[in-house]
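The other protein chains are all here in position, but one chain of the complex has been omitted.
Up next is chain A:
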Amino acid sequence: MVIEHCELLLIHIVPVGDDTKIVDKANRQVSPQLNSEVYSTQSGRHLYNRLIQLVQQHYTLASTTVTGIPMKEEQNASSSANYDVEILHPFSVHQDLLKSAHGDGLVIPSKEGLPTETITLKWCTPKSNVVEMHYCTDVHRVTPVDVNSRPSSCLTNFLLSGRAVMLEQPKKTGIKVISHMLASHGGEIFIHAIHTGRSLLEDPPSISEGCGGRVTDYRINDFGEFMKENRLAPALPNMLEEPEDPPLDRAQSHLERMSRYWPMVIGETIIFNMASHIDPLPTLIVKETLDEDDVIECRKAIYHVVGMESRNEALPITSSGSRAKGPKRDEQYRQMWSELEALVGAHASTSPMHQRILDCILDCKKTDDSKPSPRKGEKSVKEEKMDVESQAEQSWKELEKYEKMTEREKQDANKADIAPQPKRQRTGLEGPFTPTGAGPQNLLSLWTNRIKSVHSRRHEEFSGRQESGEGIAELYKHLNEPKETGEQTKI
C-alpha cells in the first residue's frame, strides 16, 4: 500500500533538572506528504504527562473522571470516603455530552495532574439487578489513567465482578440524567454512552390496537420454550471446521425444522394441549435423526392415543362444552388425528425413520376410519366398541410383550415390518383377514399382521420357492412353451 501521508513527531528528552535546549516546534508541513513537530521535555513524570497528552491527541481519546465512588477506608472500616477515578476512552463517547458540557461546568482540568481536560460524571449507586436493554449509541473499551492505584483497582475489581455502574451528569437544575454506563464484558471494561435526547418513540400505539392484538390465547409459554430451544452459543473450535457451513446457517435450518408445524393460538390446536399424552412425540419428531428407540417411543405415544380414543376419553378442548359421546367427540378425534398427521407429515421427509412414524399414524388412522358410524344403532355400536376394546386390549398386551422382548427380538420384529410384502401372504392365514396395505385396516388386521410376521420369521422357506427366487414358485413351467417335438402331454 502506498503511504500517502506521514506525521513525524520528535520528542527530545533531558534528565530532570537540566535545561531543555531545544525549543518546541508546532506541527508544520514540511512537504505535501510530511508533517513534523518537535517536543522537548524532562524525563520521568514530565515525559509521562507529555506522552499521555500526545496519546489523547493521536488516538482522539477523551477523559472522564468518575466522581463520588464510595470506598471503605482500610484503617477505618465503618466510614467511606468518596474517590475519583479518571478513565480514558475514544472521544465519540462524549459526543452527546458536549452540547451542554461546557455550560454545565462539567469540563475541568485533569485531577490526576495531567495537562489535559476531563469531564466529570457522578457515580450512581447501582440499583437491584433489573436487566434491561439500554439504548446505547456508543460502546468502547476504557482504561484507567492510573491503573493500579487503590481507587482505580477498587473500581475495576467492582466492575470485573460483574456489576454495572451508571454515571450521571451532575446537572445544576433538578433532574439527573443518566448518560453513561460502565460494565465489563468478558474481562474487559467498556463504557456505554446512553442516548439521552428526546426519543422519537414517545407515546407509541398499544399492541392491542394493532393486528392480532385482540387475540387472547397465544401460546406464549410454549413459545418461550421454543425460544429457549433455539438459543445460540459460540461454536466450539471443532464445530468450525467447515467454512462453507457456518454454524449460523445451521441455526437457521434448526429454526426452520422446529417451526414447520407450530400453531400460534391455544384454540387452534388440540394435540399441543394434550402434551402429556403425546409426549415425547413432538420433541422427537423435530430431530434431525432418529434411532430405533426414538421410533419405538413415538409409536408408543401413538398407540396411547389410540387407546385413549378407544376408551373414548375426553380430549382437552376448551371450546366444546358438551361432554356427550357420539359425533362431537368423534369429530374431535378426527381433528386430532389430522393434526397429528399434519405434524408428523411435515417432518416425514427428514429421514426414513420419520416416514415410519408417519406410516404408523396412517395405519392407526385408517383403523378409525373403518369404524362404523354410531348412527347405525346403539347395539351394534356397543358390540363394535367391545370388539375394538378387546382388540385394543390385545394390542396393549402385545405392546407390553414387545417391550419385554430382548433387544435382538425387537430388531427382528422391526425388520419383519419392512420385510418384503409377499412373505406375509404365504402363511396360509389369508382369507377373511385383509392383507397389509390394501384397503382400510382395522385393529384386528393390524394384530393379525403382526402375528403373521412373527410366524413368517419362524417359517423356513420351502426349497422349491427358494430356488425360484422372489414371488410364487411357478409350476409346470414348460406348459405353455411352443411345441417343438410334437409330443403332447395329455393330462
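Following the convention adopted for this analysis, contacts are C-beta pairs under 8 Å (C-beta built on N, C-alpha and C of every residue); 3 or more make two chains touch, one makes a residue touch a chain; residues count from 1.
Assume contacts and distances are computed from a predicted model.
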| item | value |
| --- | --- |
| Per UniProt record, name of the chain withheld from view ["GPI-anchor transamidase", "Integrator complex subunit 14", "E3 ubiquitin-protein ligase FANCL" or "Signal peptidase complex subunit 1"] | "Integrator complex subunit 14" |
| Residue, one of A:Tyr59, A:Tyr218 or A:Phe462, that touches the chain absent here | A:Tyr218 |
| Residue among A:Ser43, A:Ser80 or A:Gln252 that touches the chain left out of view | A:Gln252 |
| Residue among A:Leu8, A:Ile108, A:Met239 or A:Ala314 touching the omitted chain | A:Met239 |
| Contact with the hidden chain (one of A:Pro15, A:Pro32 or A:Gly186) | A:Gly186 |
| Missing-chain contacts mapped onto chain A | 45, 48, 95-96, 99, 131-139, 143-144, 146-149, 152-153, 156, 160, 181, 183, 185-190, 192, 195-215, 218-221, 223-224, 226-236, 239-240, 246-248, 250-252, 254-260, 262, 264-265, 268 |
